[in-house]
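Other chains of the complex are left out, but the ones given are in their true place.
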Amino acid sequence: MSASFAKGPLKRFSVAISLIGAFLVWELAVRALGLPEYILPAPSKVLTDLVANLHVVLPAALVTLQPMVIGFLAAVVLGVALALLVVYSRAFEAVFYPLLVVLQIIPKIAIAPLFIIWVGFGLPSKVLLVFLLSFFPIVVNSIVAFKSIESELYDLARSYRASRLKIFWRVELPGALPSLFAGFKVAAALSSTAAVVAEFVASDNGLGYLLLNYNGNLNTSMTFAVIVVLSLLGLGLYAVVELVERWMIPWHVSQRRDDFTVGKSPT
Amino acid sequence: NDKVSLRLNWLLSGVHSIFYLGVDKGIYAAEGIDLTIGEGQGSGRAVQVVATGGDTFGIADGGSVIAGVTRGAPVRSVAGVLNTSPYGMSFRADRSVETIKDIEGKTIGATAGEASMQLLPAIWKANDIDPSKVKILNVDGPGKLVAILQGQADGILAGLEGQVIILKQKGLKQKVFSFAELGVNTQGLTVIASDDTIKNNPDLVKRFVRATVKAMQAAKADPEAAVAAAMKAKPQADPKLLAEQLEVSLTLLPSPSAPNAPLGVMARADWQRTLDLMKTYQDVTTDMTADTFFTNSFVQP
Amino acid sequence: MAEAASLDLDLSGRPTSGAGAPAGVVLREVSKAFGEIVALERVDLTIADGEFVAVVGPSGCGKSTLLRLISRLAAPTTGSITVFDDASPLPPRGMSIVFQNHVLLAWRTVLDNVLFPADMVGERRDHYRDKAMELLETVGLAEFAGRYPHELSGGMRQRAAIARALLLKPNLLLMDEPFGALDALTREQMRLDLEALWLKNRMTVLFITHSIDEAVLLADRVIVMTPRPGRIERIMPVGIRRPRGLAARRDPEFLEKSGEITEIFLSRGVLHRED
């Protein structure tokens, strides 16, 4: 009975409702506390300013979207590939995995200026930064995903002399999807931050550039407007990843909870 | 003693050693002020923090004060520190930029949101330069330095008491223009306080300003002591760099509009020009007058 | 090695030895240990091509291990194995396995699970769809073709695994307690079906079971194993005429052979005669 509560259209509503709720709390807080705009602008003000400046913000959003999506996709493909190398090859694991970890741990933001010198201004350096910031969660989750596949499934596939490629496409990939998507989601959520950081460092357009400008002018309400748009981009990417997940792994336990009685434990 | 905190406009640089000297020599203590100095993250941040009462005083440039006040931040400048704008442009000497007109066809590096960049249209206008012929390369601070050192940019927007000196230390031969000499002098760094503090504790403000002016005088008299005081507080700093920065900063204390005014006194003309420029070239709309943003009443009782 | 290479050209997947006599599975002095646990010790065994061999033995004696070694999914600790004259450590071509615990892919429907081998050998699934449905019909799962494994009962899962193993007409069929989760009567039915299939195709079968009766009823020879460390205690030929069908249960040889095997286990102390 509670199973049907958060399903279907209601579920989608609830997302909207909780967002609207958050905005309402924000508006009320600003009014009740009488917060001045230079500290926290009211969402109503942010919205009107945003609408008034849509002609500036929208093109910038398109500019930011590109490195976000390209960098994310690159992270997905290369992250999974690296994970496979780590899982398959002990030599690779021994030599390159530590380097991967180090690469992840080095604060990219600190060395971002160097990327510009190495890769050049504009899209390439942005893509690189987004890629570097978001590929590690994918690698780590993919490694867990692939290592967790039951060895019996490999036995089954190998008993038919299946090629590595077939085992990958028919056994490992579908079996690993739930964990893979956990990594993809974390990476998707990081990618908007990564894109904006990249634009902080080197860019003459995009939302990050706008953010710097508005921030410099103490134009808090437009700063927040840009943050809202940026968050929407990130949410969009995240939602796409979730949609793809739902479409690709309808069979996973985490998706079929109806006959599954956790949380309704009797005691 | 009053416990007072000061939020600098940025990380330690030469000009700030004035305040460290003031603490070190007991100038503030003599006025009954127990001062803690905190480094900052930009003038805008200092305006916000002082406005909310997070810090008692702050250091902020005139533009940030105007931006903040017109958006409702209850603060005011109570003393001028750098009354000449420290903004400038530096070019590689090997790119043959002799007069400002030679900038056409060149690439200059700038950081989005930095105040001097927003004044560029005024520079173009004042010097009859065709903006479409100048290419702007947007990079962050360190990126700017690398870009000019590498020759990817012919020039950059550089603070006269900051990046110009860093470039010099890196051995780059430069041709430097200051915004002031290009006809766009804006109000430079000032000491700010919140309206609350000014209203409820004018005596504290008065004492603080008095001590600050004394510290400026002391730094002028003995720059080496000022650098030593700063080094004591921040041992990781580079003393040679600080010394050179301070040396340039001291030349920027008076305003070209009023070269003979006493230390700390701000020129209304500078504020007016800053306000006008911001109204023309930035999204500042207000009917406030220049006097809303500053007061000399604490420097000149 | 040269021989193995030339065999690759034989597309039937079932090479014959040069001498002309068909060789199936040959184990020589094979042992397998997991750390200190010795699962199999010095096993010698020859299974002829086309022979139906059953393996019985107490729980934990190494039956599944034997199957894994023959399938080349695991390597022996010592000793040598050849399958269809091939000593290479690769799983033999044309082999199918029914694993002891079914091993279905959770993300595939029952039908797609049965079609899995087609994917693995790179054949088009469509070619096998009819065959797969037919097999599902035989094991009584036609209705469940579109369901997922978690919607099946234990016995139904096992039947799906059996259908899968038969999809590609294996010439080497390794079955690990394939009827273990089935009720006595479904089991009897499956036994009859398996015998009929074997009589038609004459593939080599290794059939692990914990039912002595089933072993005697199905096999040409029954391999009786001792408790751990597993060894072959006795290899017992069964000569009952085929097809054996249900009637074989009344055959005197059936009673005699199954009694004999029971005696072996009793004497080994697997069962205490307490009453």
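Note that the chains are named A, B and C in the order they appear, and that numbering of residues resets to 1 at the start of each chain.
Note that in this section a residue touches a chain if its C-beta (ideal position, glycine included) is under 8 Å from a C-beta of that chain, and two chains touch if they have at least 3 such contacts.
From a predicted model like this one, the values you see are computed outputs, not experimental measurements.
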Composition by chain label (entire complex, not just displayed copies): A x2, B x1, C x2
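The definition used in the following text is that only the chains that are shown with their structure count from here on.
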Taking the touch definition from the top, what connected groups remain once chain C is excluded? one piece
Counting C-beta pairs in contact, which two chains come out on top? A-B
Computing the C-alpha centre of each chain, which chain sits at the greatest distance from chain B? C
Find me the chain with the mean Cα position closest to the mean of all the protein Cα atoms on display. A
Could you please state the distance in Å, as a whole number, between where the Cα atoms of chain B are centred and where those of chain C are centred? 86
Geometric centre distance via CA averages, chain C-chain A, whole Å: 48
If you average the CA atoms of chain A and of chain B, how many Å lie between those two points? 39
Which stretch or stretches of chain A touch chain B in the complex? 36-39, 112-113, 116-117, 121, 200-204, 209, 212-220
Can you list the chain B residues touching chain A in their complex? 42, 44, 47-48, 51-52, 64, 67-68, 71-74, 111-115, 118, 136-140, 142-143, 146-147, 150, 282-284
Inside the complex, what are the residues of chain C that reach chain A? 68, 71, 73, 90-91, 93, 95-97, 99, 101, 103, 105-107, 116-117, 119-122, 148, 168
